[in-house]
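First the structure, then my questions, so here it is.
Of the protein chains in this complex, one is absent; all others appear in place.
What follows is chain A.
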Amino acid sequence: MAGLNALNSFKWLSRNSRGLLSGAEATTRYLSRPISTETSATSEQSAREALLAKWAPKPVLATTYSFPSMEPVRFVQYPENKLLMPLRKDILHRAVVYEGDMTRQGTASTKWRDDVRGSHRKLRAQKGSGHARVGDRQSPIRRGGGVAFGPHPRDFSSGLPAKMYDQAWRIALSYRFRRGQLIIIDNEIDIPEDASPYLIEEIFKVNRWGREYGRSTLITTRESPRLFDAVNEVGKHAKILSKDDVDVKDLLETGRLIMEKRALDRLLSEHSRDIKPRLAKAT
């Protein structure tokens, strides 16, 4: 009985293992292959990982300062695809043109002869007066008549792929950063309640941000009327914008950008559609 049981179990093994007991060569092949490939694969993989780690883009280190003393507070890290994008003047140009087109009012308007008020009576008889023939007074060749081919309200805005526009934002910020013209403020940009524009002038003078050094743009998260009024009084040295009013053109305009960190983070996260893959939604 016991011998029969052992035979049955052997049969079962031979049927199911498929090659485990099908021959000596097969067994050795099966056993030897995984051992050798495993060792070589692990070494290759580790080398590859080491290389990748070596080549991996390192995050950018940026200093944050406290306003207005400009005391360095800490180093912060940003991914290189946000603050170290290579300069692409063509993309920047397209973005600036796109913004310019977007901001065109396009409200110029004239009246064509149909729109001009008045009677469409024939001014004089067709024949017999000795004068040239005329139609009505709305004719574009008459004074007070309609304007031929005049401007009419229209939309000048042009298109730009959103991902390209987002890139332009990050390229502009990266360009500033790479030139050392991006100053990140850790706290909020603000001045004391009873301070006057003299304070802004003094801050700009001591830190060399003024007109002699190419003016500076302050970018804040919150629009504080007191600060904005004070800065606008010394407009020859400074320009101030809240983060919602900033355009790519503003980022490129003055000598340097002095931004709150919160505003910078917000701008970067809002303009990362090309690097943030959107997950497909189940419908």
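Rule of thumb we're sticking to: a contact is a pair of C-beta atoms (placed from the backbone, for glycine too) under 8 Å apart; a residue touches a chain by one contact, two chains touch by 3 or more; residues count from 1.
Note that in this section contacts and distances are computed from a predicted model.
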> Absent chain per UniProt: "Dolichol-phosphate mannosyltransferase subunit 1", "Ribosome biogenesis protein WDR12 homolog", "Probable electron transfer flavoprotein subunit beta" or "Large ribosomal subunit protein mL50"?
Replying inline: "Large ribosomal subunit protein mL50"
>> From the list A:54, A:74, A:117 or A:131, pick the residue that touches the absent chain.
In response: A:74
> Which chain A residues touch the hidden chain?
Replying inline: 60-63, 66, 68-72, 74-75, 177-182, 192-199, 202-203, 206-208, 233
